[in-house]
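Omission of a single protein chain aside, the complex is shown with its protein chains in their original locations.
== chain A ==
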Amino acid sequence: MTSNFRSLPVIALLTILSLPLVVMYAFTLVDSITDAEPGSLIPSEFTFHHWRFLWDDTTGRGSVWIATINTFIFAGSTAAIVCATSLTSAYALSRLNFPARRFFLAGVIILHAFPTITLIIAIFLILQFLGLFDTLIGVIMVKAALELPFGIWVMKGFYDTVPWEIEMAGVQDGASRFMVWRKLVLPQVQPGLSALLIFSFLSGWSEFILPLVLAPGSDAQVLSTYLAYFLLDDSLEVDFNLFKSVGLFYALPVILIYLAFQKKLMNIYGGGSKG
């Protein structure tokens, strides 16, 4: 494009607008490993003191490592359940002939758009009935269920792009539809599957409301509730350097995954489901 405008003013404007965010990011990094004089913003010394939560439990909220393991289990199992179930059901919706197919498809679209968070009260009571309240497995099931319509929707999109000719050739050669799906179609949607896997893992990793409401105890706590405890408990002394270090520790996998899969994420987040 020819330059019939000067980009400098635009860049300046964008820089000013981005400043709050950049300052937030930068100081989160800097403050977690430095100390500053009281009232001053310029760091004066280098320290690992703010990461002490990693080796001793100064927070009174249990070990951060248990929360970390819980978060991995939570995000990992949710992602696995979402991927496995949407892999099969999306194929059925995309390619298989069965009665009431239109009905199921409409159901998926409606559920996909439906604001799931409004169901939290009923889910809370259901888990109480089932005896799954305050357990990791309960939260995992709920999170997977709420994420599933989105997963099916995305996978259906990927299945739709697989050429029919591949399947027809397979059927022609005498393979069953199941065989065709396993041997011919699955490899075709592999990129979509990994994108969905990453997305649902990140979504589980960041989830806050569900663990907060459905697993409030310290046994099943995940990193989001562990960190939120610092913010929401008024009796705690405000130590932003410590909070930021915990936050950074929590966000580390997210940042790493983002750096590794930037392109993939940009695409799938376009259709994502939050704010």
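Keep this in mind: contacts are C-beta pairs under 8 Å (C-beta built on N, C-alpha and C of every residue); 3 or more make two chains touch, one makes a residue touch a chain; residues count from 1.
Throughout what follows, contacts and distances are computed from a predicted model.
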Undepicted complex member, UniProt protein name, chosen from "Sugar ABC transporter permease", "Acyl-CoA dehydrogenase", "Methylamine utilization protein MauD" or "Cytochrome oxidase maturation protein, cbb3-type": "Sugar ABC transporter permease"
Options A:L54, A:A80 or A:I126, residue touching the unrepresented chain: A:I126
Residue numbers in chain A that touch the chain omitted from display: 1-2, 4-5, 7, 10-11, 13-14, 18, 20-25, 27-28, 39-41, 81, 84-86, 88-89, 91-93, 95-99, 101-102, 104-106, 109-111, 113-126, 128-129, 141-142, 144-146, 148-149, 152, 164, 167-168, 171, 177-178, 202, 205-206, 208-209, 213, 223-224, 227-228, 230-232, 238, 240, 243-244, 247-248, 250-251, 254, 258, 265-266, 269-270, 272-275
